[in-house]
Every structure is written in structure tokens, then in C-alpha cells.
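With one protein chain held back, the other chains of the complex are shown just where they sit.
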Amino acid sequence: MQFSGFRILKEGLAGNRGWKPHWRKPDPKPDYDMLIIGGGGHGLATAYYLAKNHGLTNIAVLEKGYLGGGNIGRNTTIVRANYFLPGNSEFYSHSLKLWEGLEDELNYNVMHSQRGLINLFHSDGQRDAFARRGNAMLAQGDDAILLDREGVRAILPYLDFEQARFPIYGGLYHKRGGTARHDAVAWGYARGADQRGVDLIENCEVTGISVESGRVTGVSTTRGEIRARKVGIVTAGRTSQVAAMAGLRLPIESHILQAFVTEGLKPCIDHVISFGMGHFYISQSDKGGLVFGGDLDFYPSYAARGNLPGVEQVMEAGMALMPMIGRAKVLRSWGGIMDMTPDGSPIIDRTPIEGLYLDAGWCYGGFKAVPASGWCMAHLMATDQPHPVARRYRLDRFATGHLLDEEGKGSQHNLH
Amino acid sequence: MIELSASDPFAGLHLPLVHGAARLDSVPPVRITAIAPLPGQTEALASALGGFPAPGEVLDTTLRLVWVGRGQAFAFGEGLPEGLERHAALSDQSDGWAGAQLEGADAQAVLARLVAMDLRALAVPSSVRTLLGHLPLLLVKQSETAFDLWTYRSMAGSLSHELDRAMRMVAARRALA
Amino acid sequence: MKRRVTGGSALDRGRAVRFHFDGREMTGCRGDTLASALLANNVRLMGRSFKYHRPRGVLTAGSEEPNALVELKRDGTFHPNIRATLQELHSGLEARVQNCWPSVRHDVMAVNDLFAPFLSAGFYYKTFMWPRAFWERLYEPVIRRAAGLGRLPRAHDESLHERAFAFCDLLVIGSGPTGLMVALTAGRAGADVILAEEDRQMGGRLLSQAGQIDGQGAEDWVQGVLAELTALPNVRLMPRTSIFGTYDGGVFGALERVGQHLAEPGLAPRECYWRITARRAILASGALERPIAHPGNDRPGVMLLSAVASYWHRWAVDPGRVVVFGNNDHALASAQVLADQGMQIAAYIDPREDVAGDTPFPFHSGGEVVATRGRHGLREVTIRVRGRESRIACDTLALSGGWNPTLALTCHHGARPVWDEAIAAFVPRPGMVPGLEAAGAARGRFSIAACLADGVEAAQAALAELGLKAPDMVLPEAEDSAYALRPLWQVKAKGRAWLDFANDVTTKDVTLAAQEGFASVEHMKRYTTQGMAPDQGKSSNMGALAVLADATGGSIPETGTTTFRPPFVPVSIGALGAGAKGAGFRPERRTTSDAQARAMGAPMIEAGLWYRPSYFPQAGDADWRTACNRETGFVRQTVGVCDVSTLGKIAVQGPDAGRFLDFVYTGTMSRLAVGRVRYGLMLREDGHVMDDGTCARLNEHDYLVTTTTAAAGEVMQHLEFVQQAFCRGWQLRLASVTENWAQMAVAGPLAGEVLGHVLGEVPDLPFMGYCPVQIGAVAGRLFRISFSGEKGYELAVPARFGADLFRHLVALAEGLGGGAYGMEALNVLRIEKGFITHAEIDGRVTAFDLGMQGMMSSKKDFIGRAASQRPGLTGPERMQLVGLRPSDPQAGIAAGASLFQPDAPATAAHVEGHVTSACYSPTLGTWLGLALVVNGRARHGARLRLEDGLRGQRCEVSLCDPVFFDPEGGRMRD
Partner (left out) sequence: MYLPCPCCGWRDMREFTCIGAADYCDRPEADAPPEAWDNYLHLRDNPAGPARDLWYHAPCGTWLEVARDTVTHAVTGSTAVEEAG
């Protein structure tokens, strides 16, 4: 069913009785060419592009709960391409370009809104680091503008320019940065994959990965054994457990990231803003809630909930940056489980087991990567060759020292 | 050759501060020596000093010995015995710390705004290393209504600012009741 | 006050309070909430709904209110989304309705309601996609303006907020019959108790009903218990305090309204955010009545029956002619009591066919409400009894669809409650949150007698766990009637029936979601936005779940529950971030020379938590660069003085100190002679440079390590780790002595003269030497080290003398034609010498990249050695430190610029490196830069193109050795 304004009109007049499920609910078949473990954004996008770009349709996505129930349903929805290290820069640039055509691609309004992202800086040293980043973005063909203090004030007059502990020196303005409606991204890819014949199997937890003579042969699930030639692990937040089923030990530690949304408010924050002196980033959703977050809670966890010290850090940063939000009330908080790697960058690679592939380690930047991650993982699984924009996301780069450490924090997982 | 004059870490901060039933004043400068026994030397050190405080302890010998961290105590006052360096690393901290005393019926209520600990449960005297807001803190409980609060010298201004704010709000609440 | 009857237990009838609502002056009583005062003034229309902008009135009498959210004037500006049901009236209060234009009665956006068939759940995912550019330009701005509720003023929030910590043995959440009995039992046992209650008054539902307890009126009984609790020193009563979340380790988040209800709170905070740590806690939060989804159930005048009763009892609000629509015994009993007390009950409608009562009002069993009328407020309801419809004129429709235990706090750790068929509601299981148990109505024990008994039992169990002896308690006598109901989740009739009033979610939306495959409860919630409004679905999630179960053919427990997440009630960011505005965000660290530098007019800049002077302006300076050039000249030509106390100083003492330092530095420190200083590099264990600095050997067993200002804390933490984890039993101790010493750099050809004045006689100290010195009576330390490339000393004295020392040194330097220099000049001086800072050591560089591979001893293990040998961390493909000179010396360059081959396109694939630091060197008369460039060391002399697209700069540069000035180092050595 094609979605459009006309269709809404037609169905509305007919009592909305004609709408059909956005995707089928098939039972698993005993055998597929490929399996994707994980029905989140990355897994669904991988399935979509396997079908769309590579014509592979005898594939299934196995999801232990409901589609889009992991980090794609629990994030701060920011989309940007403002990385500077070779390896990241071209990947996120590619991803942003895919975002820019995603509604047409999927015939699903994911509300990708390029409202502009402003990274604030608060010292000469930070300015220099952002200048390097901005120049790298320009070299990549993306957009960046360096704003001075007055330039920031003209756009964000409500920030604390008078008494801030760390004065605002300026900001790096990425106009094509913005947000998208997170759930819709999962649903859009799900619907697109389903329409191309991919089986999306919910409530189907993988309990084992079968490996024979170094080659993957299928998986065991709560809905039976399923054979396949190739299996992709795309299970951010649970990657270590799933990989352990195949005997793999990964460079990943799981941490919680809390995020928050306020009660609905009339439009007051038009951009995505990030504070440079205390981890804090904020935007306003189309429904009016201020959506914001900060740093990890810092301890390894799978609990999907955080603690008050983490909450306080974020709220304090918010008050330091834009005291107007003191009057806004936090409506809901949640915690996502982040695959943290020792350099803060992801992994899209083969594993030592033939036919087993890994898409993981998104730290807390996975949302914006969804289209390119799916695109590149599909390429890898279909061709057994890394996609050119993801070729540095190797699993062995920590051993070899070919690192992608944007933050310069070193090998401690939770510092990225 | 010049002669140098000393200045107070709380200079210009208008101490003492009094709001409601709480009063904040600076602690007069005092010699502070950090004493950290070398591995295996704690007993020898204790016999030379007349004791060495366990975590949280404050010992009053000829000097006041205050536990301040993992295997470390501050000796407040002059007259440290000779020869301690055989058993311990010693460093002068007389100028590294700024101390203020918060005292009064509302002292605990004020600290309950800033310190994430149940101070009612502490013995008198005793010491605690913790945070006051975001400030590093050495707290010495002198009585149920008097607390010595030490932080790094450079942060004396923030210490008094934080306490001033908390004292004002506690006093204002009292006025409502 | 047109709608006020006599009485009102919450009211002080003698004290009239004037207030403004939407510009109209009105009068209420002391003790009113804004909602009760508005109702008493016959104001039923209090807002507009989120999506369809339907007229809305108050539904509840508590914090769960979905509709009556207003903007409230406070601290000179309006605060959005204030619950009229919770806001206490005070004189001068000003409130206005929100989410409507031009007025609440005539709201243009109400046109949305006409288009409702096209605005069903999730419609926006299916449209607004063409043309693409219109999303940001047209569709989204329109949607954004239509959405949202209250307005957030852009002015800074100047309200005072407070954070506080509390500790107790037992936290009691809620002060109804259960909570009071818990507190009384535990209080008598001597436990340290906190009793928290969201309302202004303690007593919970006992304040809103007429029954008897122990032969006295319920309210008198409450007063008696409160009197006893107040007298107990071990019990703290916290009214106006909402517990909003449960966290690990017995921690509860709470929000207390301190000054919010006062006309003149003075310096008292508006709200206080409490972090309460309790060894045990009992959730006695009661239950919330649920509405019934019937067509037209969202009109002003439709309220919960319990709210009608509360407004009547506590605030003497006359609801006019009331139709009660209930499906349970409690509703019927309540209607009878209210009728006895004089309320005009026009009819009682109950879907159950098998109930009957001898009531003084018309009783319709087997009936349902199928429609309502009244544009801005209810005028009439249509009922259908056994297929026959009739109309009843009324002012208020009181709904009672049964009760949901208020159990959200038990679910905050992720555990799910269980379904209790008998009460058709979810109830908590024991142990869902360690240390927290629900009691009374919060676990489905609804009669007063059951609550009183359950409170005692729960307290006894908690006391046993706390090791306290429970006192003997005599249970008061109270009502113990049964509670029977027949679930009625939706009335199936023509028209829209609301579930989520705040977000405008109807039963049709939920059914449509199921039809479109969003049949999992989480999918339904996300697709319809059910439960995501400010009330978090308190009055609607249960109903929506039941409708979803109906649509999918599953049972309610099979369909599941949504996730309950903190906060239980919305909490202002100002409260959670109390104290962080302005300077309160982080401590300020001030050097001993801070006041003097400010007095000299120096702009202070942040260096981590420290403040340092940027430069020292003088009259007639054209700009900061004039001052910077002058100060650079002081050091190069005469003498300059700079406070360098912010650098970290760590004493490493003991017989194994040298051995330890050999392990943490790349080089060897154990063979350093006493009285000598060495430059050292520390790596992270992953082989990258962590920090650099000097290490001085003060005595045989006494070293002093210096760190950069930025890395002082990180290095101390690292050294502690290495010592505790890998050097167990080694004879050494570490101590930070940063703050004990004020340290001043005296640098320049005339540095010795300045020191001569200070010390009397300058010790004959070689470059990289150290000796103790006396400045009069003060013992100090003198280091001959240089970060400027000139002959230089750093003189350290105990911090109390720092201010005076700085004053003397600056005066002496000025007497010799020099003076103080700030961070700008310091940066120029170090770039001229190719000395690195964290601009170069950016966490990604190795010793190899810096050309310091020679400092990596091959004779010993040290932290970072093994990992630094990974193939990716050395070699010609690495970016290496070089110097840069523009071909045109006056071509300004800035850090952050990219470098390309002269003819290569400025694209990512061709980036050769970037500028890390740059300055204009007055000494050399040219701009200079330091840069990291691929294979840079092998390319000295090569020409590259510098591109700084951000700032529109492009010029030719040549690569060179990073040491631009005095490469032999003679000036600092001689």
C-alpha cells in the first residue's frame, strides 16, 4: 500500500477501515540464505538493503521482542555528519546522504528534519579542535560554519551569555545536522524490507549459533532451529552475549546512557545544541518535548535504567547552558545499553567464523548511522568485501593499532 | 632579599557569614603535615606518634591526627617528633588546604544540602573525605553542631559561596515555618 | 464564588484570596487549589487538548491531572504546564490557559477537530513527504506550532532551587490510612521514619470522605495520629513532597514544593529536590480511579467520581446536577453518601444488570452513557439502558471505572506487576524493588479497614528486617466493605471515546493501531502516543491496554503492560539541576596571584577549573596582540614573570620512588642525581602519550613530578592505580602537593637579576637543576627550568606567600623593563621553541609522532611500552609533528586548518595533516605553526597548501623542524 496524503483522505472518508498492517507476521521457515539477528534499526536497514541493493530476499530478521524495541526506540534522535577522522568522516557523510532521501526511499515519513546542529566551544583549545573538525567536514564535502560568540548569540539568544561558568566562545554550525523520528525509521525499514519479501520474525530469541568446522550453519531460537549460509549479528546492547554463542570475545563493554524528555512545550529550541563543557545535547521534538541527554552513567550495565548522579550531571549542564529550561519539567527518563568500544568507533566486519558477520560497537552514536550501517553491512554480507566507506571498521584494528579515536580518550571503553 | 607576607585563602570573602542558626568562619592557619606510612611501617610510626588514625578517626595526642585518606593522616599543629621520615612519607600541606568552621543549630541542615552523607551517624570527633557539591572535602565533625570543612586552597571562594547559598535557603525555610 | 456550599475541610473560609485567571479577577479561599477555586467560580473550561484542541476541564483532584494544565506567573514570568489541581492558591496568583489562540473559548486550532478522520493515529508517517524540501519549510513548522502545550519563556529561570539529602530507616510514601498506620507503628518502635505526602495535607483519601474510624470522624482520627507523629522526634513529616523515582541502593528521588504555593517565599526555594536514602520503604500511595471510555467523555464537566467527592468535601465545591456513571460498588456507595450530604445526584448509571439499590436518586442498572452535549461544558448526557436511549440534563458527569493501584514506583527497576482478576487491575509483586514493598490500596487492598491492617503488617515486616521490635498495635475500627466491579473499558457506541485526554488518543486510534499491525503494547503506545503526555497515561494506560487486548483478541495480562519509567510526576529541570546555574556549575580554582592579575586588568580565561590571565593590557594597546607581543618581548629581551602554580605537582617519596617512576615514565628517572630535573613523557597503557612534564629529584627518596594543568587529576589517578595494582608492597607513597605551593616562572636574560633581589644571592644552578632556597624567613624551592627557551627559573613558595611573591617579582621585573606575562605570550614563547601542549598531545599521538621515540627506554618495561609497538602506531603513514612557516610571513594561519599538496584538490582523500597550534612570532617577525603531517619528519622543506575553509584562509607553507628559535638551546642553558 502506497502512503500519501490522497490515501489518507480516501481512507479517512471510509472510516479508516482500509489500512493494512505495515508488515506481515510470518512464522520462521526452516532455511534461509541469510539471517540477521536483531530487529533494531541497523538490522532492519541491513535486511532492507540486502533486498533492495543486492536482490537477496530469502532472508529473515530474528527479533527477540518487538521490532525497533532496542536503542532505535530509545535515543535522542540526532542525525549528523560531523566526524573528522578518515574512516568515520566518509561513513557518516554517506549516511547523511542516505537520510536525505530516506522518506522517498521508504515511502514513510521518518520526519528527518535538518534543523541544524551547533556544537558549542568554550576555550581557544576547543575552538581549534572544532576548527580542525569543521575543515575536515568541508574536505569531506559536508557543510560546516564556524560561529563566533556573537554568531551563536544571534541564533541561540537564550543561552547564558552573561554569567556562565564556562563562557561560550563560539560554535561549529552543521546546517544539515538535525533529528528524525526514531520509531518511524525502524518501521519504515521494516515495511520496506517486508514489501521486498524479507521475513521479519518477532518474539524469536536466538539461543545458539551453530558452527561446523569453522563455518556458521544456522541458529537455534525460541521458535525452532533455522539454517542459513550467512548470519549477521546486529544486536547492539547484547552483542557480547550473542557473539559468545559463537565463542567470540569482543572488544566491547556495555554501558547505560540515560536520556530525558520534558512535557510538551511550544517551539522554543529550533536547533540541536551540544554543550562543550559537560556532556549535554538537546533538541525539541515535533510534539514539543525537549529531548536531551548527557554522558554515560559509566558503570557496565544491562539494566536499561540509570541513577540520580547521572541525572543530576545532565540537569546541571542544562542549567549551566540555558537557564530557561529550569521551568521545563522532565516527563520521562530512560536508559539505553551502549556497546562501547576501545576507540569509540564501530565494527562492521567478518569474524573469524566463516559466514558470521558483525555490525556492532556503535557506542552512543548509532542512530544517525542506521542507513549507512545497513547499507555497508548488506554490502559486506552480500559480497564478502567491506564497503569502501566502512573499510576501516575492522574487528582487528585494536590489535594492529589502526584506531579511530575521535575523542582521543584511549582504550578505556567508557570514555568514548 | 625580600620578606614575604602571608595572605589568607578566604581574603575578600567577608567571613564570618551568619544566616539564621548557622555561622561560617575561617579556621586560623595551622601547621598541617601529611603523614603516609610506608608499607609495613604503620606500627612503628604509630608508636613514634602515639597512635595513627584508622579510617574516619581523629586522634588527639600531643598533636591532632586526622585520617584523611588511604593510609594517610594530617597532623595538625607544631611539634612533630623527629625521625618520622624513616617510617613515612611526609609532606607539608599547611598551605594546600583552606578550612572553615560551620557551626550552629542548623549546621547539619545546611550540610544536608551539600554533602551526600548522613552526618548524624558520625562519631565525635571523626573525619570524612567526601564531596561538598562538586568540591573535594575533608570534614571533621567536632560536635553535633560544629563541623570543620577543608577544601583545596584555590577553591576557598567556591566553598564559601556554596555554603552561603545553602545557609541562606535553610534560614529562609526557617522563617516560613 | 457561585458554586460553593458550606464547609470544606481544606478551606479557611474566613480568608478570601484574590487571584487572576486569564486576566479575570476572581476570589477563592485560603486552602483552595487553583482548580478548586476555579470550579467554585463556575469556571469549567480550563484548557484545550493537544491535537484536536477540544475544550477541556479538570478531570481529577491530584497530580495525575491530564487536562487542567495552565501557565502560572512566578518570579516575573510564566511557567508552563502547571497542574491547577496541585497549585495552591495564594493572593496575587496569576494563571492563564495554554495551547489556545486567541482565547480558550474561541481557539482557531479547534478546526483540527473537524478533520479528525484524517488525523488518526500515525497519519503523519504516511504523508508530508512531497515535495521533499517542504518538510522543514512548511509542514514541520506548522506541526510544531500546533503541537506542544505551554510556552517556555526564553528568559533565564531565576527561581531559587535547592537540592538536599536525607537518610532514614523507613520511608513511607503516602499518608492515607495505610501510610499513617505504617508511620505510627514504625514511629512507636523508634525507627527513623520519613513520611512523605504529595498533598499539602496528610490523610490521603480520609480527607475526602465521610466515614468513621474508631468511632470518630475520619478527619479527627487523622488529626490525632498526626499529633502523635509530630510529637515523635524520630518521625519527619514531609508534606507537599512527591516521590518521583526509585533508584539503586534504596535511593528515592523526591520533589518538595517549598515556596511554590506562597505569594512571598522570600529566599526560600521554589522547590527542593531531595535524594532520600532509606533502608526500607513502604509504598502506601493508594489507588487512582479510572475513567470510562464512552463517546464524548472529554467534555468539561466530566470528572472522576472521587474528584467530585474531593472537591465537595475538602473544598466545598458544588458540582450542580451530577450524573454518576460507575461500574463498581464503591461508586454506588459513594453516590449514596454524597446524596445524603446534599449533592444533587440526577442519576446513577451502572452497566451491571444485577445490581440494585434503594437510592434517593434514579438508578439505571444495565445502563451506559453513550453521548454528551455542551460546547464549552457539559449540559446533558445521553444514556442507553437495555437498548433504549434517553437524555438527562446535568452539569457534571462523575465517572468511576474502578481503581488502579498506584504502583509505578515498584516498576522503576524493570519488574512487571501481575494481573488481579478480582479487581481487574495490575498489582505489584513482592520484591520488585529491593527494600520497597507496597501496602494497602497500592496493592489492591481497598477498604479502610484492610488498609489500616495492611499498614501495621507492612510496618511490622519492615521493622523485623531493620532489627527493631514492633510495638503492639490495636487496629482502629473502620469501614470494611467489599469492592465488586464489572470491568467496562469502553462503551461501544457511535462517536469518539477518549482514553488519553491529554494526547487526544481515542479508542478508535488504538483499534486502528492494532489493525495496522502495531499490536504489541509498546508499538501501540509509540504509534498512537498513548500515555506519553504530561500525565504519563495515569488515567488511561489501563484502558488503552484493555482496548488493545479487545482488538487483538488477547487477554489483558497476555497483552502486557507498558514500561513505567521515572519520574512518576514531572520534575522541573531547575530542581534536578539546583545550584548549577552560572558560577555554581563547577568550582572555581583561583591562584594566589588571581586578585593581583585582575587588579592589573588581565582578562582571565578558564584553564580547566582554574583561571589564568590571558594578557596584561596597558593604556594605548591597540588590541590583545599588542600586549602579547610586548610580553613575549619581556621574556626574550629582559625578564617576564608568570604564575605557573596550576601545573600539577605530585610528591613521590620512598626508597622505591625511582623504580616506580621508571615504570610510569618512558625514560629512566632512578638515575637522576639529587638536585637535578629531567623532562619526561608518560604514556597511557594503550601506547599513546598521556602527559609530559618535569621530574625533579629533591632528595634521595623524594621526587617531585609536575604535570600539565589539564592532566593533573588524570595523572594522579593513573599513578595511584599503577601503584596500587602493579607495585604492591613497594616502598613509596604519592601525595598531591599542587595546592601547597605557589610557583612563579621568572624567565628572560635578566631573570637572574630579579632573583638576586629576591634571594639576596642567586645559587649557581645549572640548567635543569634544583635547590632549596630561603626568601627571608620563608623556605622555598628553586628550579632552573624553562618553557620559553630563555634562561629561566621557577620559584616555589608555600601558597600563603604566593600573592606577595608575585607582587614583588612583577615589580622587580618592571623595574628592569620587563613585567608579567599571560597565557597568550606563554603560548607564543612555547611555539617558537616547538614545545608541545595538549594541542599536540591530543590523545591520539604517540611518542613516535612527536619525534620522541628516543625517550622510550628499551631496557625496561614501562606503562604503554607493549601497546606502543603495535604496527599501526609507528611508521611513515603516521602524522608527525613538524613546524610550519607560511611563505608570506604575514599570512595569518590558525590552528585547525588542513594541509594539502600544492596542487591537490581540497578533499578528504588528500588531507596531509592539520595545524595544531599557531601564532604570530614577534621575535621572528612571522606567523608560525606546529602541525601533524603524514610522514612529516622526512619532509622538512616540503611546501604544502594550507586551507582553512571555515575562515576563508589559503596560503602556502613549508614544513620545518618544530624548533623555530634558538634550535641549539644555548639561551636557556647559558
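Structural remarks
Read from first to last, the chains carry the letters A, B and C; within each, the first residue is number 1.
Keep this in mind: a contact is a pair of C-beta atoms (placed from the backbone, for glycine too) under 8 Å apart; a residue touches a chain by one contact, two chains touch by 3 or more.
All figures in this text were calculated on a predicted structure; none of them were measured in a lab.
Just so you know, the chain we are not showing touches A, B, C across the whole complex. From the set A:S93, A:N135, A:T221 or A:S240, the residue in touch with the chain omitted from the display is A:S240, counting the whole complex. In the complete complex, the residue from A:G218, A:G289, A:P342 or A:P371 that touches the missing chain is A:P342. Across the entire complex, the residue among C:A155, C:A422, C:A866 or C:L924 in touch with the chain not shown is C:A866. Screening B:L45, B:A116 or B:V140 for touch with the missing chain picks out B:A116. Remark: the omitted chain is touched by one listed residue; of A:T179, A:S333, A:T351 or A:S411 this is A:S411. In the full complex, the hidden chain is touched by subunit B at residues 55-56, 68-70, 72, 116-117, 128-131, 136-137. Where subunit C meets the missing chain, the touching residues are 247-249, 251, 277, 413, 434, 685-686, 717, 720-721, 724-726, 728, 861, 865-867, 869-870. In the full complex, subunit A touches the hidden chain at residues 238, 240-241, 244, 249-254, 298-303, 307, 309, 312, 342, 398-399, 411-414.
In this text, only the chains that are shown with their structure count from here on.
With centres defined as mean CA coordinates, subunit C is found 22 Å away from subunit A. The mean-CA centres of subunit A and subunit B are about 48 angstrom from one another, to the nearest whole unit.
Annotation: 30 Å between the Cα-based centres of subunit B and subunit C. In subunit A, no residue reaches two or more other chains under the touch definition.
Along subunit C, residues 163, 275, 579, 583-584, 586, 588 each make contact with two or more other chains. Listed in rising order, the residues of subunit C touching subunit A in the complex are 50, 79-81, 99, 117-118, 120, 123-130, 132, 135-136, 140-141, 143-145, 147-159, 161, 163, 245, 247-248, 251, 253, 275, 412-414, 508, 512, 515-518, 520, 522-523, 526-527, 529, 532-534, 536, 565-567, 570-574, 576-577, 579-586, 588, 605-607, 684-688, 690, 838-839, 842-844, 867, 870-873, 894-898, 906-908, 910-911, 914-917, 947-951. Subunit C meets subunit B in the complex at residues 160, 162-167, 258-259, 262, 265-269, 275, 277, 579, 583-584, 586-592, 595, 610, 651, 653-655, 729-733, 735, 737-742, 757-760, 775-778, 797-805, 808. Taken together, the subunit A residues at the contact with subunit C in this complex read 3-5, 7-9, 12-13, 15-17, 19-23, 25, 66-69, 73, 86, 89-90, 103-104, 107-115, 122-125, 127-136, 138-141, 144-146, 157-158, 160, 163-167, 181, 183-184, 187-188, 202, 262-268, 277-278, 284, 286-288, 303-305, 307-308, 311-312, 314-320, 323-334, 342, 397, 399-403, 405, 407-411.
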